[in-house]
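There's a structure below that I have some questions on.
Below, a portion of the complex is reproduced, with chain positions unchanged.
Each chain carries a letter (A and B) given by its place in the written order, and its residues are counted from 1.
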Amino acid sequence: MKLAEEGGFNGVIFQKGLAEKYYDGKVPLILKVNGKTSLPKGEPIARQICSVKRAAEIGAKAVGYTIYLGSAHEDLMLEEFGKIQEEAHAHDMAAIAWIYPRGQAIQNDIAPEIIAYAARAGLEAGADAVKIKYTGNVETFKWAVKCAGKTKVFMSGGPKAKTDVEFLRQVRGVLDAGAVGLAVGRNVWQSSDPLKMARYLKRLVIENRSVEDAMKD
Amino acid sequence: MKLAEEGGFNGVIFQKGLAEKYYDGKVPLILKVNGKTSLPKGEPIARQICSVKRAAEIGAKAVGYTIYLGSAHEDLMLEEFGKIQEEAHAHDMAAIAWIYPRGQAIQNDIAPEIIAYAARAGLEAGADAVKIKYTGNVETFKWAVKCAGKTKVFMSGGPKAKTDVEFLRQVRGVLDAGAVGLAVGRNVWQSSDPLKMARYLKRLVIENRSVEDAMKD
């Protein structure tokens, strides 16, 4: 929580349990309403574990839901997101889809056409925003952002970049491609100075500054 | 949207997300209420991702639902369409079934007897209209139209024809066979001049003109 407030983030993403026990209402809350562990080896599926009503009671501004596109259970997740999106809107909350291509049918989960397809799927499903992985390239990510249309695009934090500056460059590219922000995790928490990193990110995202300019401090 | 209005189409077909973000009410809306991606490799299934109630709120005149006939999950789609059809009628909306034979049990998804069976299945399931693929031949398609009985038949746009005139001839054949219209996609958007193509189609479908006559202009 501390990081989120001091860094001036737009919001925090919590599972129900963390939100119930730690959320203090100081920054907007995105409640992740489905979840799984990384233990099972089969085709991925994460089902709803928090009701939309409960997310509203906790004070969430949006609900988040992960869809493993291409999984043999894709149909169940698309169906469930469909219901959650309608219920979230009825509670005046946004519905954000984490769209991650995964499963045996997926060779490369950050291939440009796959990421663009994920963005488009989020638009069609009615997501207010999608969280997708970076393609590794500004031009191809731009295409994905275009495919998402009026659905906003957040970049998923993804695997840890080798250096802080590498991570910030990646973020700058994503923003230049039209993304509205990013959902970060380990790249901030595991950086050498999480608070400094959070400040840099804020300058990129909110103040729209360059990497070099942002890192002056 | 632009194409739909200028071309004078009878309606547009949108998934929930596109309808919510782009539909302006100027042409009738058919809301597609199930959907899938092309990524999973198993037996095809597309589940409901938009409620009928939500389709009505958005202002749809009809709901569309795809049934992959012959899929190992055919039973789930026939069941779901059954509920959606009743709910749509209760909301004064038509229920349109896209009926596509698909899955390991299907050798040739445009074989005349398969397309005729698809048409008949749509009639039995209570569809107000079915969208089926062209058999490639006017006589066999006529048989399919007959099998659909009082259920109206739309030709699915299908794969892109080699030339515009080839596509228009295909459409004329389908109309002569008794189909009431067609659901187009890439054959219009990807033609050299989409607006001109839309105008030609309108002349065939609405004004019932010949291909040669329609293309004068």
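The criterion applied here is as follows: contacts are C-beta pairs under 8 Å (C-beta built on N, C-alpha and C of every residue); 3 or more make two chains touch, one makes a residue touch a chain.
This one's a predicted model, so the numbers in the text were calculated from it and none came from an experiment.
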Complete complex - number of sequence copies, 2 represented: 5
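One rule holds in what follows: only the chains that are shown with their structure count from here on.
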Rounded Å distance between chain A and chain B, as computed from the means of their C-alpha atoms: 35
Interfacial residue positions of chain A with respect to chain B in the complex: 69-72, 74-76, 78-79, 81-83, 85-86, 101, 103-106, 117, 121-127, 149-151
For the chain B and chain A complex, residues of the former touching the latter: 15-18, 20-22, 35-37, 39-42, 45-51, 54
